[in-house]
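Heads up, one of the protein chains got dropped from this complex, but the rest are sitting where they should.
Order of writing sets the chain letters: A and B. Residues in each chain are counted from 1.
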Amino acid sequence: MPSQQSLLLSEHYGKPDFAKLEGYKKHGGYAVLAKALKMEPKAIIDEVKSSGLRGRGGAGFPTGMKWSFLPANGEPRYLLCNADEGEPGTFKDRLMMERAPHQLIEGMIISAFAIGCKKSYIYIRGEYDFAKEVVAGAIVEAYKAGLLGKNILGSGFDHDMDVYSGAGAYICGEETGMISSLEGLKGQPKLKPPFPAVQGYLRKPTIVNNVETLAAVKYIIRDGAPAYKKYGTEKSPGTKLFSVSGNVVKPGNYEVVLGMPLKDLIFDLCGGLKPGRKLKAVIPGGSSAPVLTAEEAMKATMDYECLAQMGSMLGSGAIIVIDDSNSMVDLLQVIMHFYHHESCGQCTPCREGTGWLSKILHDIASGHAEVKDIDLVKKISEQMMGKTICALSDAAAMAAISFVTKFRSEFEQHLQAGKRTLGSSAHA
Amino acid sequence: MPKIKINGNEVEVPQGSTIIQAFKATGVEICHYCWHPGLSVAGVCRLCMVQIEGMPKLQIACNTEVKEGMVINNTSDVVKETVRWGLDFHLINHPLDCPICDQAGECGLQDQYMKFGQYDPEMAENKVKKHKVVDLGPTVVLDSERCILCSRCVRFTDEVSKTNELGIFNRGDRCEIGTVAGKPLANNYSLNTVDICPVGALTSKDFRFRQRVWYLKEADSICPGCSTGCNVKVNYNEEGLWRIRPRENKEVNGHWMCDVGRDSYKFVNLKNRLVAGKVGQRGSWQEVTATDAARSAGLKLRETVAQHGPDSVALVVTGQYTNEEYHRLFTFFTVNLESNNIFHWMNNPETTKDFDGLLFRGDRNPNTKGVVDALGSFALKAKWEDLQSQLSSRKIKVVVVAGPENQAVFPDMTEKITFFAQAESMIWLTAGQSEALNQTGAETWQIPLKTYIEKSGSFTNVQGKVQTFKVGTTIVAQAFTLSEVVELFSGQELNWNLRPHSLGGVKTNYSIANRGAL
Partner (left out) sequence: MFKLSKESEDFVKKELSRYEAKYSAIIPSLFRVQKDHGWVPPEAVSVLAKLMEIPEAHINEVLYFYTMFNKRPVGKIHAQVCCNISCAMNGGRELADALCKSFNVQDGVMSADGKITVSRVECLGSCDTAPMMQVNDRYIENLTPELAVRKLKEMGA
């Protein structure tokens, strides 16, 4: 059977009117909200729990479980939509906001109703100016139609929603970094405990979910958990949007069931590699996910379990396909430059480690290093893992370790070949 | 009280303690920079890593609360390796300019490296360049390259002084501490940032480059700057005092003291002091030994009482002496001389009740409460107006004044000296030199006194807390305490064996004595 997409969330993305309320309603928009508002909030949470939905932002934490960490009292709480899509290689949330803002808003109102929240924010990365415009416009439409504000659809449920723009900081995609940013601080992650569900935005209980996660809630409530679970594998149910980029013929967003073989995704859906090129490596979940060799990639299926087993992760679903025209030394240099640029600077191992790694990789790439520096990269990376407030340090370290371990011979050959220049330097 | 195990030893610590507090309370060494007991938890230096049984990852001790039965260690190989690397991360971009750094000798990086580091560095890349000699304000200088971004100073200005001058600007290893143009670090608590800076990034303009700290000795004392009575430690050498820093006392000053209080080492030093006795009038002085001056002044006092009765003498005291001195002096006056003419000279009655909400008080005397209590216990009720009328009616022949040792806080010095000099004779007991004495016509004895750091005793602070302190050092060997003066006044001898030895050759380093502000 040829591989195909399973268009659940993205079914109507091709229709231009889907971005507007009228068009959205034509395709059944906000009918699920009406249904949800008649349900018991707890029933919604249970439905999401039993659907097995896992966070689509990167960490893959079960969404229903996250919601159930909220204290049971009536304390005000916040729902924050994480649309700070910054993981290199990821561009699915932008598509979802530009093409289907109401789908996100509907999913958010349902989720907010489930957790008893009266105020939510959509935190959109600053660079996504167009997406911001579309979402803000959709919120205005929703208010006018009585879908936001007081007594939504006569249910007695009140909810307000607003958009907040980031201003250029990858770390604001980390949930507590995002909370800091929304509070008007530097986007530095906060110490845990306390966890956001207990003390988050303005020290109030807070749930942070990714755009895709919140949109998926709508479909779980529409079709019921059992129907949703028909997609994907037992442990990784549902569909997922994968952002495929790099050296494939047809890069783009593809919504497929979880568990699809990576090979099929690359070679069937994305049209494979350019003629004459060979697969060298694949980064399966954004630049933070450890790289897979070509052999690993050919065996991998795109679900949380298989990739974890291979020592990598599904992450945000950004698949970066690397063919044999690339130097792994060069690519790691680019990745390390990124983490150095984005480290928020509060935890010492990350602040200093990312800079150190970036400099060594630059030296290796330009041939001003020795073979023992490859070991040093590994040693530094090992000491950056599990030592900091958030996972940026781990992300940088895991990427570095996977590159220098799996492609060690290429690094060695590169250094033995003496001084040479690769691409143009990643250093500005 | 949860029972926990730290490095194999069972200890009990208060409920709600964090692990680092438990380590500190039980005296177990733990590496850390950003944690400070007087500030919020930042959890960013990542050095106080501990291993907790049952937890897969190492945890930071500063943000983890102890729980009953926790088994904690910071001596396993994995913790040691982590801390070692943690120190390395702190040092890779640090300039390692210890030979020219003023913090050397009391530097967290040096100390912790010697305790927990001692590795061979592998960093071969260029270090990040940052700003040097940044003028943050009137009191503090920053060297950004030395800064380890522990954020203590920023948290201090946010949480304690609440003045918000400092921030950490930029991101990653480009982060730098700084102020914004037009809003310098200028508050009365600014120098606390220097104390809590674990490295040589923030240094005090007043102290930097004056002394190597390992040549300085340290003594505990009480700040005489105001009625709060902050607990302090004083650094000194044979040349005198060099700085005052706060000493923790939860009930009085916490971990802090004000910048004004830190200046109260200056009047103690030799160049501001009266170093021998002086007898004379109208600026024409005969220098005598302090002992001779005190003896002859005492004779004059006793003769006057014998001739004109006890009401012909008066005693004026300021709130700058110890409870023990007041007691001895008041006893001498009321019992030996049978005079109740004892008056309290308040320097700034209008600001006495002022308080900045943190530590600094408008009553710039360390022992106002002490003198008021002593007057009460001797049932002395004389009013300042009585002194006024008795001086102008010439009833008072000899006035004994225990003047302020910290003259800067007595704006009415000149005015009051003229006022006292209406008497025929004045016995002026003081630590410092007073220009105004040169203008008066009264027959005057100047007798040098010791300052707070040169004597033992107690002050009663504004809360009514009696705080004792001991001799730290001696600057003027001839000087007396008020109690010693009383012995000589009454014709007794002092126990000369207990007198401090005169200081050896006092050096003045002119190159630093005449240096500029920075």
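The criterion applied here is as follows: a contact is a pair of C-beta atoms (placed from the backbone, for glycine too) under 8 Å apart; a residue touches a chain by one contact, two chains touch by 3 or more.
The model shown is predicted, which means the values in this text are computed figures rather than measured ones.
Screening A:Trp67, A:Tyr128 or A:Phe407 for touch with the missing chain picks out A:Tyr128.
The omitted chain makes contact with just one of the residues A:Ser10, A:Thr63 or A:Thr90: A:Thr90. Between the chain not shown and the residues A:Leu9, A:Ile335, A:Leu361 or A:Leu415, the one that touches is A:Ile335.
Residue-wise, the contact with the chain that is not shown comes from A:Ala318, picked out of A:Ala318, A:Val377 or A:Val404. Checked against the full complex, the one of A:Gly29, A:Gly60 or A:Gly187 touching the unshown chain is A:Gly187.
One chain of the complex is left out; on chain B, the residues touching it are 154, 157, 164-171, 178-183.
Considering the complete assembly, chain A touches the hidden chain via residues 85-91, 93-94, 119, 125-130, 162, 164-170, 181-188, 201-202, 243-247, 251-253, 283, 287, 318, 320, 322, 326, 330-331, 334-335, 338, 341-342, 344, 423-426, 428.
Please note the rule applied: only the chains that are shown with their structure count from here on.
Interface residues of chain B, counted against chain A in their complex, comprise 41-47, 49, 57-58, 63, 81-82, 85-86, 89-90, 92-93, 122-123, 125-126, 128, 148-149, 151, 168, 170-175. Residues of chain A touching chain B in their complex: 169, 186, 191, 193, 340-349, 351-356, 359-360, 363, 376, 379, 383, 386-389.
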